[in-house]
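Of the protein chains in this complex, one is absent; all others appear in place.
This part shows chain A:
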């Protein structure tokens, strides 16, 4: 039996004023959590928008759940099965947290009031916001608003969950809560998670896609990307200006990521961040990865 992938992007290209935000991207996604890494301007948000059907590609084909969402009916059918958290998620004025998610639930065709309210309560509890649901959105912290955005994306347990930097502004304790929510979602749904947080990808994802300049630079298992840094990370007593990156750690020793071992250095266990730095080189350093 042929398994239909949730997402199949073929040769997807998108240009803005002549500059390619995405350039001939091929990507197939099925159930599980895929991390999307890349420097600012790499095309991550454009890729998520196109997959979420809110942006049309300039060229190439987008197939979701085996359907090309061309007409209004196919588009609505696809959108019934997806949850989307945009990078910038504002909230209409005057809503409480519950009221905002309720508003989004109406847009997601939850017309029965009792069932809708039960679903709103469920997703607010999932992201640990049930205690502040009666507060105005304007009175919530940045991290709470981000979790509110995630709550609306989780409405109806979507088969495809597209999240653009869901952990931005979220404190470490809440980040663990969100990881639990996302890992449960990834057991049955397809989750594409765009982030600058390599540790979120390492903790949650079984697969990672690295975008740079609109092109896919790496697509594979997280362990495989980490393995590319094996033998290229050391702990040394002094910084190494010739290395791709080196910094003083909390122990007083210097972590060195590069091609050649500095004198007297000892090998260190590579992380996903090390592998990312080595893959993207200067671009990763200048645009930055939040550690």
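Convention: a contact is a pair of C-beta atoms (placed from the backbone, for glycine too) under 8 Å apart; a residue touches a chain by one contact, two chains touch by 3 or more; residues count from 1.
Just so it is clear, contacts and distances are computed from a predicted model.
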item: Among "Protein translocase subunit SecD", "Putative zinc-finger", "Peptide ABC transporter permease" or "Response regulator", UniProt-listed name of the chain not shown; value: "Putative zinc-finger"
item: Of A:20, A:89, A:203 or A:279, the residue in touch with the unshown chain; value: A:89
item: Selected from A:18, A:72 or A:250 as touching the chain missing from the view; value: A:72
item: Residue in contact with the excluded chain [from A:26, A:68 or A:113]; value: A:113
item: Residues of chain A in contact with the chain not shown; value: 16, 21, 46, 49, 52-56, 72, 75-77, 79-80, 82, 84-86, 88-100, 102-104, 106-109, 111, 113-114, 117-118, 120-121, 133-134, 136, 149, 152-153
